[in-house]
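With one protein chain removed, the remaining protein chains of the complex are shown where they sit.
So that you can tell them apart, the chains are marked A and B in the order they are listed, and the count of residues begins at 1 in each.
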Amino acid sequence: MNPLAEFFLQVTLIVLIALVIPCVHRMIAGPSAADRLQAVDTITTLLIGIALALAALRQEWMFVDIALALAALSFIGTLALARYISEGKWF
Amino acid sequence: MLTSFLMAIPLAVTWMLVIGDVSLDSLLVGWVIGVALAVLLRSESAVIHWRKFPGQVLALAIYTLTLFRDIWLSSVDVAKRVLNPALPMNPGILRVSTQDKTKSDVIAAFSAHGITITPGELVVDFDDSDGMYVHCLDIGASAQSAPGAQTRRLGYLRRILGQSAPETESGA
Partner (left out) sequence: MVLMSEIFGIAAVAFGLFFSVVGILGLVRMPDVYTRLHASGKVSTLGLFGLLVGTAFFLPDTALKLIALAIFAILTLPVSTHAIAKAAYGHGITPARASRDDLAEGRDMSPSA
């Protein structure tokens, strides 16, 4: 790969990882459970982006599969946790 | 039964995309799994009629394009608000009717999906009749635009689901 593109993807990766920090702050500080759930959901979206950037950087298609699995799991997990928060039971 | 077999085709294509292997084998495997799923989770609200089918696909394509336009507009709108140092907003919760006399769950769900994608609006809750409670970033603008947008969205959704027009349907 072109060195310029490689450098750009490395910067992208660093910025995306740095963006997790405010979400972690929100997850710890957030006054209610819904704030924390939202922070976790946003972190998972960022993780999908990180997996995609890694796939592009390493030229490794396996990370795309990881992103797919992460998307599916985060959707189910967010729904289950949201239901648990609002109704106090799992199902 | 025929509808289930047809509904399995998009599922098979999705399976093929996820597997990442474009071949007749993977399409066939996906189709068999898809038929099993479509028979198990059969729904009365989406019925395929041969004469309407091209129109349904066309309506789905147009609706997808409007969804992409909405995602673009909403992201730019919210991004402008976030980047503005004054953080201009006037939030509130607004009741928007789905305008759907049949009270179909599918239409309510897709209306809520479309609203959540449009600029600065997100569905918080439903009530027992046809109301959706929408949290808006700018309640003045949303109160004006939301009913018209919902009328348009309902027209697309009816055409996608192959239901008849609202005039002939209101008695049913």
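Convention: a residue touches a chain if its C-beta (ideal position, glycine included) is under 8 Å from a C-beta of that chain, and two chains touch if they have at least 3 such contacts.
These numbers were taken from a predicted model, which means no experiment stands behind them.
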{"item": "Per the touch definition above, residue among B:32, B:57 or B:71 touching the missing chain", "value": "B:71"}
{"item": "Sites on subunit A contacted by the missing partner chain, in the whole complex", "value": "1-2, 4-5, 8-9, 12, 15-16, 19, 22-23, 26, 32-35, 37-39, 41-42, 45-46, 48-49, 52-53, 55-56, 59, 61, 64-65, 67-68, 71-72, 74-75, 78-79, 81-83, 85-87"}
{"item": "For subunit B, the residues touching the chain missing from this view", "value": "14, 16-18, 20, 22, 67, 71-72, 74-75, 78-79, 81-83, 87, 89-95, 112-113, 116-117, 120, 122-128, 131, 133, 135, 137, 139"}
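We take it that only the chains that are shown with their structure count from here on.
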{"item": "Length of the line joining the C-alpha centres of subunit A and subunit B, rounded to whole Å", "value": "25"}
